[in-house]
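One protein chain omitted, others in place.
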Amino acid sequence: MKHEQNLYLTRTGPGEPMGALLRRYWTPVLLASELPENDCPPVRVKVLSERLLAFRDSEGKLGLIDEFCAHRGVSLWFGRNEDCGLRCPYHGWKFDVTGQCVEVPSEPAQSGYAKKIKLKSYPLVEGGGILWTYLGDPEAQPPMPGFEWLNLPPGHLFVTKRLQECNFLQAMEGGIDSSHVSWLHSGELKTDPLHRATRGAQYQADKAPKFEIVESEGGLLIGARRNAEAGHYYWRVTQWIMPWYTMIPPYGDNALNGHAWTPIDDENSFVWTFTYHPARPLSEAELGAMQGGHGIHVEFEPGTFRPKLNKDNDYGMDRAGQKAGVTFSGVHGVAQQDASVQESMGPISDRTRENLCTTDNAIIMARHRLMRAAQALEKGGAPPALAPQCHAVRSASFVLPENEPFHTARPEALVARKGAGHISI
Amino acid sequence: MKHEQNLYLTRTGPGEPMGALLRRYWTPVLLASELPENDCPPVRVKVLSERLLAFRDSEGKLGLIDEFCAHRGVSLWFGRNEDCGLRCPYHGWKFDVTGQCVEVPSEPAQSGYAKKIKLKSYPLVEGGGILWTYLGDPEAQPPMPGFEWLNLPPGHLFVTKRLQECNFLQAMEGGIDSSHVSWLHSGELKTDPLHRATRGAQYQADKAPKFEIVESEGGLLIGARRNAEAGHYYWRVTQWIMPWYTMIPPYGDNALNGHAWTPIDDENSFVWTFTYHPARPLSEAELGAMQGGHGIHVEFEPGTFRPKLNKDNDYGMDRAGQKAGVTFSGVHGVAQQDASVQESMGPISDRTRENLCTTDNAIIMARHRLMRAAQALEKGGAPPALAPQCHAVRSASFVLPENEPFHTARPEALVARKGAGHISI
Partner (left out) sequence: MKHEQNLYLTRTGPGEPMGALLRRYWTPVLLASELPENDCPPVRVKVLSERLLAFRDSEGKLGLIDEFCAHRGVSLWFGRNEDCGLRCPYHGWKFDVTGQCVEVPSEPAQSGYAKKIKLKSYPLVEGGGILWTYLGDPEAQPPMPGFEWLNLPPGHLFVTKRLQECNFLQAMEGGIDSSHVSWLHSGELKTDPLHRATRGAQYQADKAPKFEIVESEGGLLIGARRNAEAGHYYWRVTQWIMPWYTMIPPYGDNALNGHAWTPIDDENSFVWTFTYHPARPLSEAELGAMQGGHGIHVEFEPGTFRPKLNKDNDYGMDRAGQKAGVTFSGVHGVAQQDASVQESMGPISDRTRENLCTTDNAIIMARHRLMRAAQALEKGGAPPALAPQCHAVRSASFVLPENEPFHTARPEALVARKGAGHISI
């Protein structure tokens, strides 16, 4: 890859082609629990390098506006959230959830001065315990994403977000690249009792799967193929959905897991981890484990979204455990393992020095598709994967006769079916 | 405002037009207590982006010289202050308070080598418990400022300095802008018993004063007008004195208060707060409160001039107190409130994005006057407000018949009068 291509793919601020593309998609920015009640404290949001402020007004309306007052540039984080608006602490200017200035106390109301003042603002909408925004051209605003976990019965879903201190792309590439699971996360595969009990677990001992990748409407279907009983293949199918979603093939009746990898700025990202079961509530044991930082969730530094194990403490590298094979990498926990390798590439991975191999085809195809979409948008084309049905999909694992194509042989396994469990062996 | 204008106003280092202007005025750099005795440890001084070292020699002479030895560039902070000079720890070169090298031990005394070596140096003069320097052309050195608090009887004055982590201009603009007091500091106005007892307090309930501003010899007279009894206005008059002084209109017989806002570098400032009573010593109660960080003074991180409540802890934002109206902004303390909003604008406020309104006229006029003075100086003109009588002024509050101009009707209220109290209703 050329240096310019790497910049093209990884720069997401205002005015950048990739930034323009990403702005055409709904973006998760906050957990709904960060704005727990009407008139609660506003919350700073940095997304795609824009500094914004989210708040929930006296009537429960959600707003995402410029962080800084239109008057003299004070951060409205210091403002008062009251009477259906956020009031700047410096001179009392007041703004509603649309960014409209509704009061400039020093000016006569009849002057109409306030009406002329409006802060940049974006929609903020709840779905699946997450607050979503849309930063693009309002004329082109798509419907909300069609992920099944946005509309599950209570108790079926658990979501966390964590800070990852690198560009979103190299983080997301980890989600696309299922070949690393057999290495980086191999310790976890061995110790998870539920995984060990599955038939797939036997097959997965083969650490060198073959990959077949096909484009889906929303992104890519990434099939990892291993030998099963004679004349059959064991398939694990990962979904990549544009621009930043990945879904992990399930293990047995475990809940489904997926991620969104969203840019804070070009050197920091949020990793959203959603765990859900389409057919049953999550158990107390499952919830307790995830709240304790197990599975693909993490333990946090108190009051922050930064993991306790982070680059400042080398992710708690346990050399004795590494040597003993407790974990493959010496780092404990799937998410910390991912963060350790991905952040170690530097704030923005230098893709000009890569040597890609056959198992990197999914990554190559995802980069191409993102680049093509950004280039098409520059020429006035419409972005792909905006229709909700692009998101109403599932990852799955199943065994097929050798001659059956993985992406068409079990179509019901790869789509969301309301109330019906997922397919996993 | 254009970007270039913002840079012109806020860049204060050597070689910048605004830096050149500010260098023509005496500048407070240290509390006198920072150099408590002859041959005490030298103190690092950064002012207008220059790195200097202040020391007090064996005879009590004060010096402010280049921080770095003329020989090889070692910081003289590590030097020995002894026998009327500061000796570099590396090779024993010695400098006096004028920066003159008085000894190069390795060279024969008769070589005259030391005589040829001189560090940059500036005068350092005590006044009002503060050490002042003058960084400009020595030929043009003005007399010391004529503030009355520089020559008060013992016990009448209390001075502190605090670090503010932003450009001096946006900090000083807060001192010029008395319209913010009714908002940002409104909680403090309510709780100060002395203020509540004044007649002015009733009038000040009107949160939308009208402003009249006139140029004074030294800067601006900023009159805030509110309705009083029929046919009368209640006036609160703020003095801005070039280049960086502001004086707060008094409340009753409270002490007078003022500030100097001086650049450390372009992204950090010192806020000097002087509290004095022209006609009586400050009481034990007043001194105790200020030493405890009350009033417009602050509590410090031990051993530093950085407030305990600062941007790293969001100034101790108290959301419950904000909601309950204990304070308007949720931050406690007048100085911390100012710091919270002014630092939140960023290290250098982006004035190209402002929307100014009628209450900002004093700020606009002060910017213009600074800019005009810097431009005039570039063309060889002399800076304004150098004469001591420009500083021998007071802020005041009084009631006038509607038709009397605030800046001429009570001339005695707006000048310093030795031993006589200030005028405040």
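Should a chain be cited, it is by its letter among A and B, assigned in written order, with residues numbered from 1 in that chain.
As a working rule, a residue touches a chain if its C-beta (ideal position, glycine included) is under 8 Å from a C-beta of that chain, and two chains touch if they have at least 3 such contacts.
Worth saying up front: this structure is predicted, and the values here are computed from it rather than measured.
In the full complex, which of B:Ala70, B:Val97, B:Leu135 or B:Leu152 touches the chain missing from this view?
Touching the chain that is not displayed is residue B:Ala70.
Could you tell which one of A:Thr133, A:Thr198 or A:Gln337 touches the chain left off the display?
Candidates A:Thr133, A:Thr198 or A:Gln337; residue touching the omitted chain: A:Gln337.
In the full complex, which bits of subunit B touch the chain not displayed? Write them out.
39, 41, 68, 70-75, 77-78, 80, 82, 89-92, 104-107, 113, 117
Even though one chain is hidden, which residues of subunit A still touch it in the full complex?
With respect to the unshown chain, the touching residues of subunit A are 173, 179-180, 183-184, 207-208, 317, 319, 322-323, 328-331, 337, 340-342, 344-346, 349-351, 353-360.
Please note the rule applied: only the chains that are shown with their structure count from here on.
Centre to centre, by mean C-alpha position, how many angstrom separate subunit A and subunit B?
Taking the mean C-alpha position of each chain, the two centres sit 49 Å apart.
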